[in-house]
Structures are given as C-alpha cells and as structure tokens.
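Rest of the complex left out; these chains stay put.
Chains: A and B, in written order; residue numbering restarts at 1 for each.
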Amino acid sequence: MSASSSNSISSFSRPSGRLPAQLREVSIETGYIRYAEGSVLMRAGNTHVLCNASVLDRVPPFLKGKGQGWVTAEYGMLPRSTHTRSDREAARGKQSGRTQEIQRLIGRSLRAVFDLQALGERTLHLDCDVIQADGGTRCASITGAWLAAALAVRRLVGEGVLAANPIQDHVAAVSVGLYEGMPVMDLDYVEDSRCGADMNIVMTGAGHFVEVQGTAEGQTFGRPDLNTLLDLAQQGIQSLIALQRDALAEDD
Amino acid sequence: MSASSSNSISSFSRPSGRLPAQLREVSIETGYIRYAEGSVLMRAGNTHVLCNASVLDRVPPFLKGKGQGWVTAEYGMLPRSTHTRSDREAARGKQSGRTQEIQRLIGRSLRAVFDLQALGERTLHLDCDVIQADGGTRCASITGAWLAAALAVRRLVGEGVLAANPIQDHVAAVSVGLYEGMPVMDLDYVEDSRCGADMNIVMTGAGHFVEVQGTAEGQTFGRPDLNTLLDLAQQGIQSLIALQRDALAEDD
C-alpha cells in the first residue's frame, strides 16, 4: 500500500491550484489584541488563527521555587470557524482529544527554543484560537505563537524585566503531504482530506527538527516519500521564518 | 442610598472622555467568516465581538415535529480578550453562570422578533465570541447577532428556502448607567466598574422593550433615575438600529 509517484508532474493539479511546493499566501498582523503582551493574527490562506501571548507571574506547581519559567499553550476553535458548525467545547464540558494533542504540541514546540532559566519564575501562556479554519491550523498556531511569544519577550526585555532574551532560535511549522502520490506543501482542508499521508514538521531557524509527525491516512508511505516530504517542509519553514523576521522588524 | 444627581453637568467628566449621551464609535464588518451563513464583526470602541449565524436543519427535541423553528445563542470570551488572562471555559470544563445568563439573554432577545413558524423546522444558531472586551459585550452581541441573523435569513429567502422573512423587526441593545450620579450611555469597562447602577436595555425598531435589566451595584436607584436611563437607552438603540440598516444595505 505504499505510495508510488505514478503521476507525472505535467498532468498534476492540486485542488487549490497552487504549485506543489507553493505555500499559501501568508498575512501577519501584530498587535491585534490591545491587552495581550504579544498578539498576532496569523493568516495562511483561509486559515486564520489569533495567537496571544500572556505573561503570568507564576509557574505551575511542579516548578515552584526552582528558579525557572514555563511556556505552555491552549488551543481552541470557534464553533463556526469550520464549514459546518462544530459543538462548543465549553458547552460540551470538555476539550476533545484532538484539542489536547494540538495544544501539547504547540507548548513542546515553543519550549524547544526557550531558555526557561532565563525566563525567570514566570509563565508565558500562548492562546491559539482559530477564527477560520481551512486546514493547517496547528502549524499556523505554532508559527504565530512563536511570533506572539517573541513580541511578549521583547517587551519584557524592553521594560527591563528580563536581562536577556530567553528565546534561542525561531520555530515554525508547516504541513506537507502526498496528494495522488505527489508531494505537496501546506495542505488546505480539501487537500488534507484527500491526502494519502501527511506530515506536520516543526523546525528551528538553524534547520533542526523540533517535531516530526507523519501519519498514513489510508496509505502507508515508504522512506523515499518521507525524504521528499522532509525536503519540502524544510523549504516551506525557511520561508515562514523569513516572514516572522519581517513581522518582528516591522513591529519594532 | 438612592443616587442623587449632585454633579453639575459643567464639572462632569466620564472616564472615557465621551459626552454623557455619546455612544462609542461603532464599526460593523459583514461577511467576516466565509463559512457562516451570516457573519458580523461588531466593534463598539474596544469591544469586538464576532457574531456568526449558522442555519441547522434540525430543531431541539422539544420542538420535533411541531412545524416551527428555533433561535438560540452561545456566548464565549477568548481567554485573552480581557486585560488579564481569564481561564478558558473549555479547559475548566464548564461555562460560568455569567456565560449562561448572557447566552440565554441573547437567545430570548432574538426570538422576541422572530416568527418561528415562518422559519420552518430549522435552528438559527448564533455564536457570539468576544475577541476583545472593554465592557458592554452582551449588548454588542445582541446588536451584532441580530445583524448576523438578518444576513443568514436574507440568504435563505434569496435561495428560495424561505418564502417570507421570519424577522419582524430590528433588535438592538445598549447599556446605560449612573456614573457619579449622572446618567451615561454605553459604558466601557472602567465606567461599568465604577457605576453605582447600570442597565442593559434591549429594544425593537418600533421602540418596544424586549428586555429591561437594571442592577444596583452598591447603590440603589429611584424611579426618576430609572426614567432618565430608559430615555437615554432608547436614544442609543435608535442609533444602533440605524447602523444595522446601513450595514444591511451595504452588504446587499
């Protein structure tokens, strides 16, 4: 059942009409919410995620008195962010397994580039709320949350609260997948639901992996496919990190 | 303990700097979410509420087979919509009493102008999600939800799903209060927290009451105060309804 790349590139066409290695159009709006220490409205095509960073003067119980900080994340989707309305998790009384899995991923991804000692005994709490969803919300959340965190940290450094920047590198994420056997970048909802396999890759500015998550969706995949997908993801993440840099510079 | 209007108008100054009877600047963006049948980003000053109307082809159990529809609402605040981060209700596993009280109010307010028979066996589900909160979120939700509902219904009529418009009149809402004994319109967060009494008034385009909710906050109020506040609210609601009309016309 492994994917074979039987499609020739000439006849290939993605549902989105994009080229195989083409990212969606990205738009980043900083300072979207006036109260958050860092706030970013991250738009990748029709996927819009509001990423807010809050600085809290406390740490979770397991870190009390250890002289270090914590970075954590919560994720949510507005009920009508999707094509058909989804139930509100607050009304159902619990977060789904998918929600918890995503918010754990966002937190781990950001902690990978944080010097938690340098953050001091405080928590950087990232809220990633999906306003409109068209696939790739977890990747957009990570890319946007890093920027919101960077803005919040810059403010703490500017105010003299922090002596040094605890963020050691960029982190961004992109999804890639095999669509009709062809590797494609940055899946939207329709592409994602038709892909035989998809991966979410989280990488640093230095090109190291933070997370690699690949899942066969009805079609297992071989090592050569995996390699091509990883190449593609690296290329996309470098572009996203360049956009993070631009947004940081403009906001300054 | 009743309020006495000891302030002379000359020396009076609201925290917001607005005139006593002045609404906040309102901005209405229709079609904000591409998937919702009706979608409105309602901004009243720094209070921003996203109101989405979903049309669902089902009714609650108690209405099954009765040949009529239902209009209901849910309300939520993003955790960082407020000055300091609030807990996420989905993470806490339940909606607060305040949330439930507000969403019941929004639902009742809209049903007051709906012909539920004319809606047929479907539910109009309004989601009011506060993106940024600076007081008056329940009133902005009602005013915005009415517009989202009107857009969704216009679409159903346009598509021939509905023969006639089931909405019989406009509905909008505003808060008024006694600030240092002086009646003021459309309270922001700072004003609301300092008011001795505040009211939320929901009215129709014809000037009839749908809901009247007045609460003494540390200071009870007399009948003359009540009358002045009701006059003020009526004036504000008429302005908001004019803005609803403009938004409907522009969206057409």
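Everything below uses one rule, namely that a contact is a pair of C-beta atoms (placed from the backbone, for glycine too) under 8 Å apart; a residue touches a chain by one contact, two chains touch by 3 or more.
Bear in mind the structure is a predicted one, so any value in this text is a computation, not a measurement.
Assembly remark, whole complex in this entry with 2 chains visible in place, copy number of the identical chain is 6.
Please note the rule applied: only the chains that are shown with their structure count from here on.
Chain geometry summary: the mean Cα position of chain A and that of chain B are 34 Å apart. Per the touch definition, chain B reaches chain A in the complex via residues 33-36, 39, 46, 50, 52, 54, 56, 74, 76, 78-85, 88-91, 93-95, 99, 125, 127, 129, 131-132.
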